[in-house]
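Every protein chain of the complex appears in place save one, which is left out.
For chain A:
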């Protein structure tokens, strides 16, 4: 069983609005899959279905072959094994960096304070952020906050990392430092599903790119092929617009 995550015909409605339409997608171990598409196409919703942050109506998602609604995951097993990072960082503003990172290990997974903090400091050091351990989020730049958010998602040793437009809220000069961490994670073999508007980055880091429109995966391929010669007319149109906007 090579697939880390397998999404099988997932359908999701918000009220009567169809947001995901029979989406199927498999992500192999150590694979990096990028989701691209216009806003409102269902990228965030799909990402949040993977760790059941939102519930879907039909279909099944498996983690290492086990359906994610399986009781063996317990109440929090899925959240421990799948980390997610949001566009707006969503750090807890009243906690310093160390407390942000150790909250889940300590309060959810019962790790002793000392061990949790050691692990957090080790992670921070690994990403060159040791000096921020005791800072509060408001004292950090957007790029630093987002890097902390990534470390927080990694604190429980997840096997999959979901990134939802993690650079979209950042000033251009801060995007690089966040993308550098993502590259580093790829080199470490992390399995990732990444929603991004940074086409250059998607082309560089993705093993596979999926184009979504209207809640469906219209086309998926290796980035070299998808960006150079998209097969589907709708993918062509989307990429054409991106090129016109100077984003590719």
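Observations on the structure shown:
Here is the rule we use: contacts are C-beta pairs under 8 Å (C-beta built on N, C-alpha and C of every residue); 3 or more make two chains touch, one makes a residue touch a chain; residues count from 1.
Here is the rule we go by: contacts and distances are computed from a predicted model.
Of the names listed as "Polar amino acid transport system permease protein", "Cytochrome bd-I ubiquinol oxidase subunit 2 apoprotein", "Cysteine desulfurase" or "Ferredoxin", the one that matches the UniProt record for the absent chain is "Polar amino acid transport system permease protein".
The chain omitted from view is touched by exactly one of A:10, A:84 or A:160, namely A:84.
Contact with the omitted chain, checked across A:93, A:128, A:189 or A:233, is made by A:93.
The missing chain, though absent from the display, is touched by one residue of A:43, A:119 or A:152; that residue is A:152. Here one chain is not drawn; of A:30, A:109 or A:197, the residue touching it is A:109.
One chain of the complex is left out; on chain A, the residues touching it are 51, 53, 75-76, 79-80, 83-84, 86, 88, 90-94, 103-104, 107-109, 138, 152-153, 156.
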